[in-house]
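A protein chain is absent from this complex, but the other protein chains hold their places.
First chain written, first letter: the chains are A, B and C, and each begins at residue 1.
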Amino acid sequence: MAEQLPEHPDFLWRTPEPKKSYDVVIVGGGGHGLATAHYLAKNHGITNVAVVEKGWLAGGNMARNTTLIRSNYLWDESAAIYEHSLTLWEGLEEDLGYPILFSQRGVLNLAHTEQDVRDSVRRVEANKLNGIDAEWLGPDEVAKICPIVNVSADIRYPVHGATYQARAGIAKHDYVAWGFARRADEAGIDLIQDCEVTGFTTDGSPDDGTARVTGVRTTKGDIACGRVALCAAGHSSVLLDMLGVPAPLQSHPLQALVSELLEPVHPTIVMSNAVHVYVSQAHKGELVMGAGVDSYNGYGQRGAFHIIERQMAAAVELFPVFARAHLLRSWGGIVDVTPDASPIVGHTPYENVYLNCGWGTGGFKATPGIGWCLADTVANGRPHPYVAPFALDRFVTGALVDEHGAAAVAH
Amino acid sequence: MQLIHCPWCGPREEVEFHYGGQAGVAYPADPAVLSDEEWARYVFVRDNPKGRFEERWSHSAGCRRWFTAVRDTVTYRFER
Amino acid sequence: MVSRVSGDVVTDVLRPAGALDGWAGRFAALPDSVTLLAEPFHAMVDVRTADPAALERLVGAPLPGPNAWSGGERVTAIWLGPDEWLLTSPFLSPAELEGAARETGAAALPDARLAVVDVSAQRTTVRLRGAHARDVLETGCAIDLLPRSFGAGSAAVTLLGQSGVVLLGLGPSDYRILVRSSFAAYLAEWLLDAASEWR
Partner (left out) sequence: MSRVDGYGRIDRSRTLTFTFDGEQYAGHPGDTLASALLANGVRRVGTSVKLDRPRGITAAWSEDPTGLVQVEEPFPEPMLLATTVDLVDGLVARGLGGRGRLAEVPDTARYDRRYTHCETLVIGAGPAGLLAARTAARRGDRVVLVDDRPAAGGSLLGTERICGRSAFDFVADTVAELRADPDVRILPRTTAFGHYDDGFVLALERRTDHLAQPPRDVSRQRVWRIRAGHVVVATGAHERPIVVEDNDRPGIMLAASARDLLHRYGVLVGREIVVFTTDDAAYDAAADLERAGARVTVVDPRPGAGGSATHHARVVGTSATGSEDGAVTAVTLDDGTVLPCDALLLSGGWNPTAHLFSHVRGALRYDAELGAFRPGEPLDGGTVVGAANGTFDLAGCLAEGRGETPEPVARRTHVLWRTEGEPARQFVDLQRDSTVADIARAVASGMRSVEHVKRYTTIGTAHDQGKTSGVIASGITAELLGVPVESLGTTTFRPPYTPVAFAALAGRQRGRLYDPERTTALHAWHVEAGAVFEDVGQWKRARYYPRPGEDMEAAVLRECAAARTGVGILDGSTLGKIDVQGPDAGVLLDRIYTNMMSSLKPGRVRYGVMCGVDGMVIDDGTVLRIDDERFLVYTTTGGAAPILDHLEEWLQTEWPELRVSLTSVTEQWATFPVVGPRSRDVIGAFAPHVDVSNAAFPFMSWLDTEVDGVPVRLARISFSGELAWEVSVDGWHAAAVWRRLLDLGAPHGITPYGTETMHVLRAEKGYPIIGQDTDGTVTPQDLGTEWAVSKKKPDFVGRRSFARPANLDPLRKQLVGLLPVDPDLKLPEGSQIVELTDALPPPPVPMLGHVTSSYRSAALGRTFALALVKGGHARIGERLTVPVDGALVPVEVTGSVLFDPEGTRRDGEPSVR
């Protein structure tokens, strides 16, 4: 008999009709929007808030991500926000009163070339100095942590070692979203589903710095608002286009897949950049895997098959015992990718509109962290220190936070 | 996996192509006179429409020619 | 910049070697239904010109259009791109073929631009023949190889397995595969593996 999933609380959320007006409207009811709502209420006492979601709650990337949580990013700016987030994860189950199955099982980022080794050591050393747990492990130690990884020297791209973050883990994505939603609902925040934002009503002009949004137009009518937080992930460009705000975002399909339920074989998370695949075994027993984005822009929540095939080849190469595991289901999400693989958070040319996007393939782990910081930013009208480096204007100054080369796969 | 029509070689599998993003973004005539904002817009900002998109592809594993195509980013269908 | 050619020989002659030297034994073990043969030392030059008429005299046929090859025994022309052809010859030396391409082009079109590059060692040639030749290719080539789509005279710059190739149709069960020399061993291994079902 397999491990049981936990019982859910009796009540999650109401299905309210939108009010005429709110102090804050959060566009996008994914993890980020819901977490922002929760922390607005919890940390700032702001509860006259609506989360406006065009589909079903947390049905975007939140429903389809591979749930990897880690904070072992290279640059100080990234390390700070992701580590803040990881610390929140560590207390989240209690905060939300919801069994979110947060399992700190560690992550191995494999190195397959000499350059991978250099990059890995660089990241581990940076992590340590930033107070983030990190280790560099040789192939033997890799095999000790995850015995099914093929560490033999005569495979095409032998494993030279790995970075290891023991505090990294996974969580049950849906429950995380529902936990935040439940708390927000309890606080009186309206979660409005099947309600798409189709435009904005505005005032003033961006040219003289007086521009502001007065409300959102939705498929359920106009809603007036004091402040707006955009948390639309893959659809951020669509909303920014409505406001005439250019941003360096490209939306791409990103796919993931699962196997059937298997007895426990994979005790940790393994990521490999060179042999492009990453794997964990979820609570119920399915192997959860992902790879890289599809090359072209796409809003289709589906990708191409050759990506899945290549991922399977990589998986079998790294984990020979996976040969007869079965692909059970594959799916796609829409990720908003920035030129430096770091998010964009903060002010917009509209005085009361706050932007949170560009988390690309890696924003699930940031859910509590960004919710916390964005709520703080919206409440206080200035960027929280952890998000300040991620302002839109970094592309103008050139002060990018380039996590491409350094942070291995960006999930 | 899409079947993409190279204007020279005809229909080929997507894996033979390299994606080049938005088409028709001209290199500024004189970058030196641009403000930092204008330059940043050229370097980093590209359209990202939901729907019809004019974009560039290169038949990198075939004739190596770049071409412009129009595709719907929701249905992924190319206009022909 | 070419300096005087030396007369005195130091050691043994500088013998050429093909990228698939050493594979003959494994190729020979294949059955008649799938035969593989390395065809080293075909001279090849890459020609770029806006005017396909330029090299007609050398090739002995008009330069082919997309997805085709043309020519005779001596010189073959393969379409690589809208202004690009690969000329190959098993008889001429690389220098001869390069020179001939330049001269023919210049004579035919004195004013036209013509770029000629010797790429004889860039690719190596493998011949794949036999009743199951197409079956082998179909395990790793996405283009339609049915004879009515890809027959004698067809050419494609495409992928086979995970290597880029120039694939030529010579006859119903007869193909020539041009592959980057650094990928030749991979491709040979791949072809042998693909053929194992018919061994």
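In this section, a residue touches a chain if its C-beta (ideal position, glycine included) is under 8 Å from a C-beta of that chain, and two chains touch if they have at least 3 such contacts.
Quick caveat, the model's predicted, so the values are computed rather than measured.
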item: Partners of the unshown chain among those that are drawn; value: A, B, C
item: Residue among A:322, A:350, A:364 or A:390 touching the omitted chain; value: A:322
item: For subunit A, residues in touch with the removed chain; value: 1-2, 4-5, 8-15, 56-57, 59, 63, 76, 79-80, 112-115, 117-126, 128-131, 155-157, 174, 185, 193, 259-263, 265, 284-285, 300, 302, 304-305, 308-310, 312-317, 320-331, 339, 396-400, 402, 404-406
item: Residue numbers in subunit C that touch the chain omitted from display; value: 1-6, 8-11, 13-19, 22, 40-41, 46, 48, 83-84, 94-95, 113, 115, 117-123, 138-142, 144, 146, 149, 161-163, 180-183, 185-187, 189-190, 193-194, 196-197, 199
item: Hidden partner chain, residues of subunit B it touches; value: 1-3, 18, 20, 26-28, 30-32, 34, 36, 39-40, 42-43, 56, 58, 60, 64-66, 75-77
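Note that in this section only the chains that are shown with their structure count from here on.
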item: CA centroid of subunit A to CA centroid of subunit C, Å; value: 49
item: Whole-Å gap separating subunit A and subunit B, where each centre is the average of the chain's CA atoms; value: 27
item: Inter-centroid spacing, subunit C versus subunit B (mean Cα positions, whole Å); value: 31
item: Touching two or more other chains - residue numbers and ranges from subunit C; value: none
item: Subunit B: positions in contact with at least two other chains; value: 13, 15
item: Of subunit B, residues touching subunit A in the complex; value: 1-2, 13-15, 18-19, 21, 36-37, 40-41, 43-46, 48-50, 53, 55, 71, 73-76
item: Residue ranges of subunit B touching subunit C (in the complex, touch as defined); value: 8-10, 12-13, 15-16, 61-65
item: Touching residues (chain side subunit A, partner subunit B) in the complex; value: 235, 237-238, 241, 246-251, 295-300, 304-306, 339, 395-397
